[in-house]
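Removed from the display is one protein chain of the complex; every other protein chain stays in position.
Should a chain be cited, it is by its letter among A, B and C, assigned in written order, with residues numbered from 1 in that chain.
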């Protein structure tokens, strides 16, 4: 059938395409013959963890994905929910960890480019980006280099294309020293009738490849993201892609012009595994086949082989399926944007994946085997015994005064101000950002309606490191709390699971537990999961990252005018605490900074209380009873109060009964001030609202107490803390600044 | 009145400008870079963005678009041309305004609120303001450091052509503490005939209290008032 | 014939160059104190069809004036011009 040499694959051949011998044997058995080199490369790419989800797919099935708002769950380029007014909100989060470790600027930039394409492929106009970042300790020059490069790359792409980056998160931890994490989330809006799917149909229909010319970029990128980084990673560096946000902007506008156009049968972006991944998935979803002619794809370089054209991960490319008679008029739309397009493929009736190079047929594989045939991987072993990490020795803590502890925490890289990051991102383009970065969730209003979307990402890996299931539950709750603090109701979740090498039983079982935790929390809070991404093999030289669950959440508020922000507002307002007071220091930032460990059990979570607390806060904001609401997260109660002071540029003075007459950080005082107990909000409100709020709290069975009042220019906790707002600000804003 | 809003590939403030114009109660028409027709615009806005990716230099390629030929003719015939951010860069590249915009001295992109002091009221854009008024308007750019030789800077001051300067929030002189390191804290200038304004900050992002400031709306109103006072504007070039 | 032409675009001496300062400081920090000054410009490599070197040079000079440099703040100069093997595609 083919003019291409068939070889029995050697171990080196298999290593190059990241297939195991067993997978190869399965391939040969299913095919009834040996594959040729091109076929082997294509199967390697599509059977890579990155494309096939061979490890995670069996686990992800347990996530709750249905709900009255869900228009599109996992499986398409992005998830979509109904937000009313005939509109859909389309969103997804994605990782670009491996490329960013090699070339931070371009890795992060092309990560943003990729997630944007996932959104506009569905016909939705991207209206917001968020970035969730993890690096090793910031005082190490290499980590600073990665951090600077990644932030510049995210800004470089998002700023240029004109989509605001409105939020995200940033953590520094030892566990990311050799594997940084770069997750990007994009949110878009489309009229429901224009929601476009990536499902090819109609044998004889043609496939247009639009956008950038194909070059030797990122060959084996998908396989690259599916193996452990090692010394040889440097040798795979041609994998680095350079993004062109300007081209993507043109591509985006042209594709959006075509959203809902009956001439477009399907649209699919090119991502991992390039032309072969996109064409195969497109055809597979539609239950048909496809024949690609690589000779028709415009090249940026000369002398490219079919193998290179099929596996190239050149950015800013898109596939459009159309009837033959519509192709010319569609090409005219792209030409208006100076975009080149080529007809590169035709849809086949039977489920085959055929590649030709002009007249030579160079690949013929059963499509089902290619897309769905990767042998799934189960647990590599039984759950290992995981002894609970010892509880930290509090005596090892420095003899800080509470004032010193407050400033040390606020000035630490994990709790300090993120202004140095988000001011490098255009967070206002679109005239829609009604809650700016710096507080809890950001909020963008939806053009032509009174609707607002609250957007947040969250995921504390200190908790998942101690207990993956419990930590994942907290990640969901914390993202939801950020959304709820604005007055929006959590609507749906996207998630990014960043783990080490799943061939190790402890990693695999952590993944299992984390997914179970997301399911449990999402089910309890009634928030469906509509999209997500899994990044495994975040592991270098035997050192893997802590399990890291990043939850991206979208919440909806019907009228942006009723939104709430996190900063204290009016002198004389009551400062209140919703939720419990307990002294839980395990897994906290205080424990990290003061004791230098991560040990014990993460804070207790009562998911039912969590649900009631959300309902209470949302109702209180709806009833216009609150002047501010801020979720109480890393750094605990004292930090949350200080943050609300900073955001409102006004002081506060509170009293916490449990502190008794403690004068230092002894006898549980540290835990009360800085412990990270869950299900809590710091709120402020006018005195007149007190009675109604207590009544409301009673109705929801939610603990609520007054702590003190807003006012002055100091942050005071009776007998314990008394610092000027100026000192607090100075510590907070200096946290990310490089110290020579 | 009718604002024409230029759209280059890579422009992204076009939609925000349209929003602001319509909020101000005026008509917005989009002007495609490949066209020459200004569609009867009373004022042409060159909005923010990264026209042609801002590769090589911001605005360098856009200045040669067919639309720009008409814009230059329109400006020569005393038509109002308002360049914001990337539009300012294009106007400098096209030599409709003196000087150049270079990389921010921090070498970082900056998106942040700024405060602008109105330095001249002798333009259609600032006519309704008082000299010394302070407007809160955000910036968002990586190449906004205004640079010109000393002679040009002196001339701009002598001829009262500095439209806005960055100042501190309380209105006091920024003394170099600007988002980009502009010479003499310059945020915006006008041409000799005072009908072409270039400014780095984004007034179209400051037209509603919900977005943090409505000071930008004053500039849109000023333009509209000046057009309704002077009556008919020159006929837009059509080819 | 196809020529390869190098063009260098640099800021005029009076225009200050923050990027150059950052590079210099970075070099100092890395242990190269002997660096006294750095200026950062652009280097363009053009592949261009033409009959002979003189006409190619004239063309590229025109390109510099029209697009490649900002005449207000930048100077440019043409570096090497060489013949690339092979003729036009």
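Note that contacts are C-beta pairs under 8 Å (C-beta built on N, C-alpha and C of every residue); 3 or more make two chains touch, one makes a residue touch a chain.
Computed from a prediction, not measured in an experiment: that's the story for all the values here.
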| item | value |
| --- | --- |
| Residue in contact with the excluded chain [from A:121, A:244 or A:341] | A:244 |
| Missing-chain contacts mapped onto chain C | 2, 8-10, 23, 26-27, 30, 32, 34-50, 59, 62-63, 66-68, 88-89 |
| Footprint left on chain A by the chain that the document does not show | 102-103, 106, 212, 215-217, 237-238, 240-244, 246-247, 300-301, 314-315, 338 |
| Absent chain, residues of chain B that touch it | 52-53, 55-56, 60-61, 64 |
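By definition in this document, only the chains that are shown with their structure count from here on.
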| item | value |
| --- | --- |
| Category of the chain touch graph - line, ring, star, complete, other | line |
| Distance between chain centroids, defined by C-alpha means - chain A, chain B (Å) | 36 |
| Rounded Å distance, chain B centre to chain C centre (Cα mean) | 31 |
| Rounded Å distance, chain A centre to chain C centre (Cα mean) | 41 |
